[in-house]
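Heads up, one of the protein chains got dropped from this complex, but the rest are sitting where they should.
For reference, chains read A and B in written order, and residue numbers begin at 1 within each chain.
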Amino acid sequence: MSNYSLEIKNLTKNFGRRLIFRDINYLVSSASIVGISGNNGSGKSTFMKIIAGVLSPNKGEVIHSLNGKKVINDKLFNHIGFVSPYLVLYEEFSAEENLIIFSKIRGINYDSDYIKLLFEKMNLFNRRRDAVKTYSSGMKQRLKYLFALMHKPELLLLDEPTSNLDNEGKETVYNLVNEYSKDQIVIIASNEEQDLKLCGDIIYLENYK
Amino acid sequence: MISKSYNLCIKDIKSELRTRYAINALVMFILVAISVILFSIGNEKIQPELTAGLYWVVIFFSAMSGLSRAFVSEEEKGTTLTLHLIATPDTIFSGKLFFNLILTFFINIIITLLYAAFFEGFVVNNFILFLVTFIFGNIGLAISSTIIASIIAKAGSKGTLYPVLSFPILLPLILTCVQLTIFCFDGTSFDNALYEMAIVVSYDIIMVTISYLLFDFIWKE
Partner (left out) sequence: MYWKILLFVLMTFVSIAGIAFPIVEKPSVWYEFPFIPGLGENAKIIFFHVPTAWLTVIAFLMSCIYGFKYLKSKNLNDDVKAYVANQLGIIFCILATVTGAVWAKFAWGAFWSWDPRQTSIFALLLIYGAWFALRSSIESEEKRATLSSVYSIIAFVTVPFFIFIMPRIMTGLHPGSADDETSGPIVNFKMNENMLLIFFISLIAFTILYFWMWNIGYKSILLKEKIQKNF
């Protein structure tokens, strides 16, 4: 059980002089699933990127804290797992090599038992030595869950979690999210009703224009 | 942080060896550039000043054709976000800088060997001074090229803009290095070249400081 909390204060984002959303206030302090919904172009991905600390907002802030202590922006990547269709892994390396490289650059131990478990869960174990460029888009999506979970993050950000996945894959993801959300925070940005059904609370970005 | 950026650099090297995208093209570029110069000189004997100038011209353009890869390839592959999610900006800049340092030294050793073999005027009379110039000159070249490469990658324009942006930034370094190379050919003593040496070293220090300070702004959108 982790003591992670996420506080969003007066979050406003413009692209140039075009407003994406403004004054979002939200607090998640216990394990739960939060949904982000909105039409295409309403800023779901932008919102997710801001939470992940990849994009900076124009106004307001996102405060991540672990055990009551604020996590500084530069260290944020250690605490979040991120899955999205626009995330790309290194195609010239195999799945396993990718994960080994990531753990080395992160400076963490490559926990091969745990990774093996994840590989089996995502049904990729037999293909782990093949170059990522030979993967289908659904398999790449599955691999991104390994990328997101390998460092055991406290916050899971899923942008369109089930895109490109078959029914079996979707089922795996839903089980994973349900299991994970027992003691961690999961944020899902999606328009799929099935995805949003999992969420305890939903933020509609249209309300913040 | 050092070991993390070292691992990032190893990843780049492995990826480069696997795709051989830049290395092959770069080596060919050096050969072509030097042979163009050799053809245009013909049988003329050129002065040491001109040799030193041409030497740095080839170094500059080889650097411009190869060093932008570090950041541009990540942007092309779309893996920038992935890097964001696994490392701090400092780690990323250091990793890319290590990679560019290795690449710079690699291409410049080739260039130097070719010059020593084919140019009569390329006779180094003060070897220590040459070595020091070579090392600090290359470090400066790698630092400035890396930070400009990160700007280019974010600007989304790959080829032509890179030398345009880099040239004014590299001009003081290259002018000083040309002067130092002439000193090496003359056999000027190390003490007499201290002023120029100090300029190159302070250029390296200032550029590395400003690069680390500004990289955060470039990297975070």
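Definition applied: a residue touches a chain if its C-beta (ideal position, glycine included) is under 8 Å from a C-beta of that chain, and two chains touch if they have at least 3 such contacts.
Quick caveat: nothing in here was measured; it's all calculated off a predicted structure.
Note that the absent chain touches A, B when the full complex is taken as a whole. Summary of contacts with the chain left out: across B:Leu8, B:Ile92, B:Leu141 or B:Ile199, the touching residue is B:Ile199.
Touching the missing chain, out of A:Asn58, A:Asn123 or A:Asn178, is residue A:Asn58. Touching the missing chain, out of A:Phe15, A:Tyr86 or A:Tyr114, is residue A:Phe15. Against the chain not shown here, chain A presents residues 15-17, 56, 58. Touch with the hidden chain on the side of chain B covers residues 147-148, 151, 154-157, 161, 164-165, 167-169, 171-173, 175-176, 179, 195-196, 199, 203, 206-207, 210-211, 214, 217-218, 221.
Everything below uses one rule, namely that only the chains that are shown with their structure count from here on.
Across the interface of their complex, chain B is touched by residues 49, 52, 54-56, 74-75, 77, 80, 82, 84, 86-93, 101-102, 104-107, 147 of chain A.
Put simply, chain B touches chain A in their complex at residues 3-4, 7-8, 10-11, 14-15, 18-19, 77-79, 81-82, 84-91, 95, 220-221.
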